[in-house]
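Every protein chain but one is kept in place in this view of the complex.
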Amino acid sequence: MERVPILKMGDTLILTLQVELHDEMAFRLQEDILKKIYETRARGLVIDVSAVNLVDSFMGRMISDTAVMARTMGVESVLVGVQPDIAITLQEMGLELKGVHTALNLEKGLELLQNMGEVGHEGG
Amino acid sequence: MKEVKETSIKSSEDVILARQVAREMAKKLGFGLADQTRITTAVSELSRNIYLYAGTGRVVIKAVSGDSGKGMEIVAEDNGPGIPDIEMVMQDGYSTSKGLGQGLPGTKRLVDEFEIKSKVGAGTIVTIKKWLR
Partner (left out) sequence: MAKKEVSNISGVLVKKEKEILDAWIKAQADLPAFQKGLITAKQLEEESSRFLKLLVKAVAGGNLEDITAPEYDEINKSLADLSTSRASIGFSPSETTNFILSLRQIFIRILQKEFDDRLDTLVNAGLVFADLLDKLAIVTFEAYVKGREEVIREQQKSMLELSTPVIQVWDEILILPLIGSVDSARAKQIMESLLESIVTTKSSMVIIDITGVPAVDTEVASRLLRTMQAARLMGAESILTGLSPQISQTIVHLGVDLSGFVTRASLRDGLELAFRKLKLKVTKAEG
């Protein structure tokens, strides 16, 4: 089965969704991400959906669940690249994607994780 | 325009196929990007419901015209177990499988017309319409 590559940059994992994921692939991906977090001791996760033309309730739920799961492992997640039409659809469907931070693009997503990291250090 | 496209739903790959058919027709009919995405997302929800709850079924997508002008109609049909309490599944947050709570009520908000008929033991038919405006 096709797999979606997960890149590592510093202590951040970057996942760029490009192909249309069917449900089994999405479940597999979720497992892969969590395994990779565990193996690499990453501190942040960026999920880039700028190349995706649709996020339905299943995908939305998947993203939100993955973020919550990652958080239990000490990793904050940022969803980036949500296009206007997808934002409108998600909002109308009532999918707020709780537990996920958002940023306009990859660059801003990395910046956001960076800032959160600093705040975290000050606090601890 | 007398265009009718039928996709039979048997697996989660077919959900993607139905989506592509819907997106293509929405684009061809002249729907804007936001509406294209609304329609495609609605088709995704309905076809996934078929595959999750009934196993197999079909999605028929066609161009229609009516009092409100041109539009698209999507009929998602299965011979699955049916829905005992439609009112309940149409409530926000309700879900019976894998936590897909927003499925039907969310779909309803994406389209202009939404109709659901279901008979326990016989199957479910959901018909949705979106008008060009």
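Observations on the structure shown:
Just so it is clear, A and B label the chains in written order, and each chain counts residues from 1 on its own.
Note that a contact is a pair of C-beta atoms (placed from the backbone, for glycine too) under 8 Å apart; a residue touches a chain by one contact, two chains touch by 3 or more.
Just so it is clear, the structure is predicted and the values come from calculations on it, not from any experiment.
From the options B:Leu17, B:Ala34 or B:Ile125, the residue with contact to the chain not on display is B:Ala34.
The chain that is not drawn here is touched, among residues A:Leu13, A:Ala42 or A:Leu90, by A:Leu90. Although one chain is not displayed, chain A still touches it through residues 79-80, 82-84, 86-88, 90-92, 96-97, 102-105, 108-109.
In this section, only the chains that are shown with their structure count from here on.
Against chain B, the residues of chain A that register as touching in their complex are 20, 22-24, 53-58, 60-61, 65, 84-86, 88-89, 92-95. Contacts from chain B toward chain A in the complex involve residues 11-13, 15-16, 19, 23, 33-34, 36-38, 40-41, 44-45, 48, 92, 98-103, 105-107, 109-110.
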